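Below you'll find the structure I mean.
After this line comes subunit A, so read on.
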Amino acid sequence: MVPYEYYVVLSGLLMVLGLVGVIVRKNIIAMLLSTELMLNAVNIAFVAFDMKLADVSGQVFVFFILTIAAAEAAVGLGLIMAIYRLRKDVDVNTLTELKL
Partner candidate 1 sequence: MELNNVAFWTFSSLAVLSAIGVVFFRNIIYAVLSLISTLIMVSGLFFNMGAELIGALQIIIYAVAIVVFYVLVISTVPEDKGQTVDVNYMLVSLPVGFLIFIELAYVALYGAWKSNTGMFTPEVVKEMGNVKAVASMLFTKYLFPFEVASVILLVAMIGAIIIGRKDHVLDEEA
Partner candidate 2 sequence: MEILGTVIGITIKSLIFIVGMFLAAAYLTLVERKFAGHVQQRPGPLHVGYHGLLQPIADALKVLTKEDLVPDNADKFLFYLASLLAFVPSIMILAVVPFGEPFEIFGFTIYPYISDVNVGLLLALAFGSISLYGVIFAGWASNSKYPMIGGLRKAAVLIGYEVALGFAIAGPIMQAGTFSLKGIVEAQQGLWFIIPNILAFVVIIFAVLAETGRTPFDVQEAEAELVGGYVTEYSAMKFGLFPLAEWYIATFVLSAITVILFFGGWNPLPLLGWLPIPGMVWFFLKLFAVFMFFLWVHWTLPRYRVDQITELAWKVMLPLALANIFIVAIWIMIFG
Partner candidate 3 sequence: MVRVKYVERPDLTNTERIFFIDFIKGMKITIKNFFKKTITTAYPFEKLTPPKRFRGAHGHRVKNGKEPPSFKVLEKFMEINEGESRCVACYMCQQACPVPELFKIEAVQLPNGKKKVLRFDMNLMNCMYCGLCTEACPVDCIIHTDIYETATYHRAGGVAHLEDLSKRAEDFDRRRFNEPDRIWIDDEERSKLWGQIKWS
Partner candidate 4 sequence: MAIKHNSGIILTTVEEVLSWGRRNSLWPASIGLACCAIEMMHTAASRFDTDRLGIIFRGSPRQSDVLIVAGTVVNKVAPMLKLIYDQMPDPKWVISMGGCSSVGGPFPTYSTLQGVDRIIPVDVYVPGCPPTPQALLWGIMQLQKKIKEKKEGKVWDEIPVREVPTASQPLLEKSPFGF
């Protein structure tokens, strides 16, 4: 068996990559893509802990994370479409009005 620590480290790596993505990308869609990476990292961690703890609650939580991811994608991309239709652009730097 692969030690669960490996999975946790992998999860951390993906998490950080996702985070970097959110920070550096300027296209909102790309930022959302990076968020998906972070959510996946969490999933891996959940399942890895499950494996260690001989439980399946973590897998149940993956379900809920999927729910959240779906809701996030739905609303997030809905917002992007709305922004795009209004402004014809999805670059974060030009969307400064949202900052007030």
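How these were chosen: all candidates are chains of the complex that A comes from, given by their letters.
The rule we apply is simple: a contact is a pair of C-beta atoms (placed from the backbone, for glycine too) under 8 Å apart; a residue touches a chain by one contact, two chains touch by 3 or more; residues count from 1.
Just so we're clear, the structure is a prediction, and the values are computed from it rather than from any experiment.
J.: Which one touches subunit A in this complex, out of 1, 2, 3 or 4?
T.: In this complex, among candidates 1, 2, 3 or 4, subunit A touches 1.
J.: Contact residues on subunit A for candidate 1 in the complex?
T.: On the subunit A side, the touching residues are 1-2, 5-21, 23-27, 29-30, 32-34, 36-37, 40, 43-45, 47-57, 59-60, 62-64, 66-71, 73-75, 77-82, 84-86, 90-91, 93.
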